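Worksheet for the structure shown next.
Taken from a larger complex, these chains appear in their original positions, while the remainder are omitted.
We just call them A and B in the order they show up, numbering each chain from 1.
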């Protein structure tokens, strides 16, 4: 479905990376995997170029020869500042700057609900609201969204930033009934962002067809995204296993969930 | 589905109250019914405390011991000012103030399309537009919505105000093809507003899955409301039995329908 010749997948050894590999050549005629270490299970259409995202030369080597990037790599949840800085801030800069130097045309970026986690759960927001990160991790996601906007406005490198809700095998808590993104729907979003004739710079929300929703995901409509899964199918099971939360608990009140209830990482991990 | 221990249902003898009783323990572990007179058909999970809404002490007695209220009571359509005042203004104050004194956490309030009845039928409105009541009844609904907002902002008592369209057994006129809310969908809305982890202060529209729509009901999405019925199923029948209206008739032009065409109640009922 896409005409890209060679697509780099960063974070290819992570959970999302592993799921995305299942999309095969829908990601590109050749898919180049990148993680800290080499892969021993490459498919015929796959190749790999290990790289530490914090190392510009390694990233540049991985990007060279690609015309598209799916940037899933980096620190995937709150962590110490140095880790967030190296993986998500320096790492994203390395990816975008290497993309510019090597003529990459489009980047699909795994942004996060935590870029807007401090909106109240009862607010319906679209992709244009001011960001309200709920963690240093969330701040790093807003950094990369802004970086992507800059590289598009100045250098015409397209970016689709997908603010992923909760991408797991199945929803396990009540907030997931809103934010869940199935692996299959995640793959569809990425595939369609690669197949679309034009994405320019866009931000979309990554959620399945859940009845509960606090996102107006109209920006995803231009991709033709049509989720096939729904957290509704797990609703009874989740309700049975969990209790109704306290509405004044920040983890219940805000869209970012437990990230909003947590203190500063360094305080909590001394 | 809800963890509330005891939920008071006002207006329990009315049509909507009667329908809501069918939800059983989905409304609360114990459901306390309140109407002007006692009930003789209490289910095991039900109890009753008769009260005239205009009588603060009686309302306070009914509220005592409850942690949630479904406030369906009061005058349900246009009437003389004194009646609207007693039942819907003084009555609502009594319910909210009793709730504050007795530690109630959440109230589901039966607001109405008549709170915004003077919007044109060709305007799509969401729950944030300025209110435009079409009757003294409608004014009383806006009064309670504001009261609910106040009790949330100052005292943290949550309220979900549902602006009910036309809640009947089935749609019988052409405007109902837009505004109809089936009994089943009404129950679902109330059940989900009780089950939601947090509702804060919110306003949602009460309509079924009708193709014709002038409401952007996104605020209901956070509840996971997914209507199961549709006025579309009655469309042919309704069209056959009724005539196309005059587009300049206020009853046709405005969302509130015949309420907008009526004069002042006192003039018309001398």
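Criterion: a residue touches a chain if its C-beta (ideal position, glycine included) is under 8 Å from a C-beta of that chain, and two chains touch if they have at least 3 such contacts.
Treat the numbers as computed from the prediction; the structure is a model and nothing was measured.
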Assembly check, 2 identical chains modelled here, expected copies in whole complex 6
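Rule of thumb we're sticking to: only the chains that are shown with their structure count from here on.
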For the chain A and chain B complex, residues of the former touching the latter: 120-122, 124, 174-175, 177-178, 210-214, 216, 232, 235, 239, 243-245, 247-248, 252-253
In the complex formed with chain A, which residues of chain B make contact? 1-3, 105-106, 156, 158, 195, 197-202, 218-219, 221-226
